[in-house]
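Report on one structure; see the data block that follows.
Here the complex is missing a single protein chain, while all its other protein chains stay put.
Then we have chain A:
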Amino acid sequence: MNSIPAPTIEYGTLAPLLVVFAAAVIGVLVEAFAPRYLRKAIHVPLTLLSLLGAFALVLVQVLRGRVSTTASAMGAVAVDGPALFIWGVILVLSFVCVLLINDEGHFVASAAAVPGSADEEEAESMSGGVGHTEVYPLVLFAVGGMLLFPASHDLLTMFVALEVMSLPLYLLCGLARRRRLLSQEASMKYFLLGAFSSAFFLYGTAMVYGYAGTVSLPGINQALAVGASLDPLLMIGLALLGVGLLFKIGAAPFQAWKPDVYQGAPTPITALMASGTLVAAVGAVLRVFWVGLGNLDWNWRPVIWVVAALTMVVGSVLAITQTEIKRMLAYSSIAHAGFLLVGVMATFATPEQNAVSLKAVLFYLAVYGFTTVGAFAIVTLVRDPGGEAGHLSRWAGLGKRAPVLAGVFAFFLLAFAGIPLTSGFFGKYAVFAAALNSGTQPGDSMGGWMAGLVVVGVVASAVAAFFYVRVIVLMFFSEPAADGPAIAVPTAGTVAVIALALLVTVGVGLYPESVLGVADDAASSLFIR
């Protein structure tokens, strides 16, 4: 009689993931059973400690040198060097985002509150302790999804991770306390488009399964090595998978959701999406294209070339016309997704060289994430009576009213623009260098096109510099308006977030080896195949 074998689960390896999900479940129970006035007091330490604990568990794995070399959980999850690096980055970023979320006043008391209704009035007027505490478990679920997404070793797990990550985010986007209509619109748009892209991803998975007979990424790669590479099933499946993944990182032509969602969502959630989600999604893109489709790179690289070039150009050019700070940062995030894709394209024939490209992308992700969180943290502090002062004209003369705040924000903008002696410069340098290097390899299918892409990239950077600089001009070279926005007194949490972001941006800008070394260790083992 055949007994069904119990699956082996490497609990130690998967511990960071499990801690986050467990905390999320406990959070839901707290919502159900704890009295309302206690909830926040339980949620905040629970959330922060679980993220910290998960980060510690990641560190333990790295420091003990026990980075696994085979896939865990019956080949469903790959906790390899790059995955651990991405986990570490996501956990730290989400930790600081929770510090921002923790600030009062960003979230509506009830998600269902109709804008302008009596319910909303009532919720607004109720005294303390009625904050929207479901936010915490929702964030934890989203973070859990972000951790699983780039570590998935087969397409089905990846799909589940995608949904676990996205569903809470759809809801969180609609919870902004002020400008409710905008927030609900953002939530709706994100949900509809996101669901659409998930469907693409799932359909693509089915097609690829039809071709390869497996959903496991290495399995697909092996099938590619022996099978016909122009099979329609494969082509269609590849295209659909690509749409699903590129939607998540906001690459053109799938970028349309980003400005609306970033603008409408509560700013701490925007910060989480712009940093954590982007890191997770780029990790997943890397894993699918490098591990799953590694043997097909002559086929997808030209496509990604076009997407990367288009993304950089669209992001940089459209950002110029924006008048809202969060929309502008959203377009900036689109442009950065394009720069990251340049790094994704830098593939080589040998693992050692691939490790260098991987290091570049990981480094970029880490430094970009911190700068982004810092920038959005500052956005939360510049306030009008009706909420954050989003319109750029309101930022005029901020340099005179709040020189330190404006100075730090200007520094973040310069880092986005990639000015030397900021972390952003070295990120850009790393991916451009990797791309140029791959183009100069003899026999590379893209050859001089890689140099062309890098030129497109630097031109886009120059265009992008224009709108970053425009904000600096507004803040420092314009006279302040008479009824300018108020600068909220930052809480200790927000100060900590900005200080950390500044520290990383300056520190890595002066001595990039600190993070490069870690990224190098993480990338040297490459992905588990």
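Here is the rule we go by: contacts are C-beta pairs under 8 Å (C-beta built on N, C-alpha and C of every residue); 3 or more make two chains touch, one makes a residue touch a chain; residues count from 1.
One rule holds in what follows: contacts and distances are computed from a predicted model.
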Exercise. Looking only at the UniProt record of the hidden chain, which name from "Transport permease protein", "Sugar ABC transporter ATP-binding protein", "NADH-quinone oxidoreductase subunit M" or "PqqD family protein" is the right one?
Worked result: "NADH-quinone oxidoreductase subunit M"
Exercise. Which one, A:Thr214, A:Asn437, A:Thr491 or A:Ser525, makes contact with the chain that was left out?
Worked result: A:Asn437
For this session: Among A:Tyr11, A:Tyr37, A:Trp298 or A:Phe466, choose the residue that contacts the chain missing from this document, as touch is defined above.
Result: A:Phe466
For this session: Specify the residue from the set A:Val164, A:Leu278, A:Leu405 or A:Leu516 that touches the hidden chain.
Result: A:Leu516
For this session: Check the options A:Val108, A:Ala186, A:Leu414 or A:Leu502 and report the residue that touches the missing chain.
Result: A:Leu414
Seminar exercise, completed: Even though one chain is not shown, chain A touches it at residues 359, 403, 414, 417, 419-421, 425-426, 429-430, 432-433, 436-437, 440, 451, 454-455, 458-459, 461-462, 465-466, 469-470, 472-473, 476-478, 511-513, 516-517, 520
